[in-house]
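Note that one protein chain of the assembly has been removed; the remaining protein chains are unaltered in position.
Up next, chain A:
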């Protein structure tokens, strides 16, 4: 099963992504948890469960976990076709981390993620250098959390050199928090 990193909050949050499941047993009194109505849930009912829960229940044969729509065959074809134009933030906030967790279910995932990551990360580096323009802003909106963090780090690293060139590197600045409270 997927290796989880116990202390990584992003990894934990990535496990919240819901995956479709099919129940294999009748459940009494849990109707309110699913589609609602009666208090009994019958087998073969479909439930969308968070991955961390579905994974465990799948192991114990209470449910059959299906491949998440994020990595369905059709979605995968789209990722391969145009990695740079995908709106990853809208698809899944923790796209890569979730993909890493799902790895055993879909064998193409490592290859797919690698291609996407390499192509997109180079664009991240490029827009970090360019600064503000329409294309860059659009792309920045489509980044998932992992990529967005990289973009921020890149921008910081680049600005640190130009700041230092202007001799601002030694100046102490007021923290944004105190500035906003005072204002």
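To be clear about the criterion, a contact is a pair of C-beta atoms (placed from the backbone, for glycine too) under 8 Å apart; a residue touches a chain by one contact, two chains touch by 3 or more; residues count from 1.
Here is the rule we go by: contacts and distances are computed from a predicted model.
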One chain of this complex is missing from the view, so tell me which of "CG5915-PA", "NADH-ubiquinone oxidoreductase chain 1", "UBC core domain-containing protein" or "DNA replication complex GINS protein PSF2" is its UniProt name. "DNA replication complex GINS protein PSF2"
Among A:27, A:91 or A:154, residue touching the chain not depicted: A:154
Given A:47, A:71 or A:96, the residue that touches the chain left out of view is A:96
Tell me, which residues in chain A touch the chain that this view leaves out? 96, 100, 103-104, 107, 109-111, 113-114, 117-118, 121-122, 124-126, 129, 146, 149-150, 153-154, 156-158, 160-161, 163-165, 167, 169-170
